[in-house]
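Here the complex is missing one protein chain, while the rest keep their positions.
Here the chain labels run A and B in written order, and each chain numbers its own residues starting at 1.
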Amino acid sequence: MGTWNLIWQGLASGVVTGCVYALVALSLVIVYKSTDVVNFAGGELVMIGAYLGLFILLGLEWPYVALFVMVPIGSFVLGGLFTRFSLDKVSGRAMVKHANLVPLVVATIALSYLLKGIVRVIPFTEEVRRLPPLMTGPPIFLGDVVIQQQDIAIVLVTTVVMVILWLFFGYTFVGKALRATSQNIRAAALLGIPVNLMKLSVWGLSAAIAGIAGILLAPKLLMTPDMGTVVMLAFAAAIIGGFSSLPGCVVGGIALGILQNMVGIFISPQAIAVTPFFVIMLVLLFKPQGFFDTTLAVKKV
Amino acid sequence: MAAHPTRAQSMNGLLQLEGVTMRFGGLVALDHLDIDIAAGSIHALIGPNGAGKSTLLNCISRFCTPQEGDIRFNGLSLMDRQPHQIVGLGIARSFQNIEQAHQMTVLENVLVGLSAKTGNYIPFLPGKARQQAEAQALEKATQILDQLELLAFQHSLAGELDFGRQKMLDFARALASEPKMLLLDEPAAGLRNREIHFLDRFLMRLARDQQITILLIEHVMSLVMSVADQVTVLNFGQKIAEGIPADIKRNEAVIEAYLGKEASHA
Partner (left out) sequence: MYGSPSTRHLLSLLWLVLAGFLFPSWMPEYFIYIMNMLMMYMILAVGLDIVMGWSGQFAFAHIAFFGIGIYGTALLNMRLGIPFLLGMPLAALLAGAVGYLIALPATQLRTVYLALATFAFSECAQWAFRTWESLTKGPDGLRMTAPQLFGHVVTNDRDAMPIIAIILALVLAATFYLWHSKLGRQFHAIRDSEHVAMASGIDVKRTKVWALAISAFYAGIAGGVYTLFQSYVHPDGLGVSMLVLVLSMVVVGGSGSVAGVGLGVVLLGILPELLRSAPKGFLIWQEFTYGAILMLAIMYMPKGVWGLWQRIQQGRKA
């Protein structure tokens, strides 16, 4: 009976962590879909969001709600700056979606190191900190399963964010313009859509989503500049979901969260760390299109 | 579909397409095509944009696979071949939007085109086999570059040539493999008049002197009328006419497909 308890607990906390993975996965996917660039700095954007939140909460002593406004804005600006100054320089503002992919990805690798390095040298981060949770209070018990208040907060916020984004991309003008740009950049330009602004917005939005994931995740971890390693889990989630759609990210994230816990229960706690990498390898090598979409990861002439 | 054969349909053309149907999702790009290309001839493929001409070339060079039908070269079906095996059989092609190794020199591009005919050797070591293979390759490459008046540019980067010369480089690369058949996708597009005349004479020479069969997609009608022995007209993936240039010019279905416009060339 003890095992069942572990399983239920694993499922519950898997859903929670899965929500965070789903958010970060989404931030990776929207950038990939618009610019074909895989953002290796995705994890560091999460980390920055968390530290920004820490600064606003403990440094500026603003109320918690401010986090959900300031962190996305701050992250958006960061993402936009990176695009405007670094990415545009590297790709030469080329109109072609497939221009110069390798240098762009290298630029994201450089960004990840740069962000990590900056945070590490700022005196503010010397001690290992903890971001206070959004919802505090006694944990909730469902049978023998423990659910922290923060866990509920995570699921709630993730749901809200996902719904907002779904409405945004589906029903607002800007959202549709973004989708148009990601499908056919030349056609979008011909239609008068300011393509470079769109690209900037996508990166900014991606960073903002990552930032929110950061402030959700941080209370559950000890904050260090190395927090960004969560990005690999996000990649795995995105790949499971086919790297192409919002529902894919959600399913992928939750699936991965649960999988990790199950691996911990049935195989070993040491194996948890390597699970996302195994998942990435196995899915890409055997089912590259993921379990959701037919957007091809395999080359076609 | 109008009845059109002006000469007996020979069942032993060098390249034969039979019932070839190519679908991309819901779009039918090629619709049960039957085309026969006679050895040693220059066969032009014309039709409005989107008629499926480039798709046809892609099917022959195996960049895509038709859902139905067969394509035979010298009697052998191409359907179970990989794209890189096609040039070994003797079919070479050029590309509509210039594709080249733009960061390699002109000479190196032609050497790449010679890959199929260059001898093999262990790449990490010196030796006789290497020397011979490389020397032969270099000689052939130089010859071809000379033929196409590109020798002066042999050490320039392919991406830095002007458009007309890039096109010539595309031919040079295709010719390097000593093909029996050439597939040319809009060879005259973007060329100046002088260059088109060069192309005209060049194609004739290839067909007459070297017995190379040529299948060319073209919009420049003056070239088509001048060099083609046979013209096939496609529209919406279907063959709407086929015959000698003079007949095609007068064919009503063809004129209608082009909306009465004859592509004039500036």
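The working rule: a contact is a pair of C-beta atoms (placed from the backbone, for glycine too) under 8 Å apart; a residue touches a chain by one contact, two chains touch by 3 or more.
Since this is a predicted model, take the numbers as computed values, not measurements.
Engineer: Decide which residue listed in A:I7, A:L114 or A:V174 touches the omitted chain of the complex.
Structural biologist: Considering all chains, including the one not shown, the answer is A:L114.
Engineer: So which of B:V87, B:I144, B:L199 or B:A257 would be touching the chain we can't see?
Structural biologist: Selected residue, touching the omitted chain: B:V87.
Engineer: Spell out, residue by residue, where the missing chain touches chain B.
Structural biologist: Its contact residues with the unshown chain are 61, 63, 82-88, 92-93, 95, 99-105, 107-109, 111-116, 118, 120-121, 123-126, 130-131, 133-134, 137-138, 173-174, 176-177.
Engineer: Just checking the interface: what residues of chain A touch the absent partner chain?
Structural biologist: Within chain A, the residues that touch the unshown chain are 32, 36-38, 86, 89-90, 101-103, 105-107, 109-118, 120-121, 225, 232, 235, 239, 270, 273-274, 276-278, 280-281, 284-286, 288, 296-299, 301.
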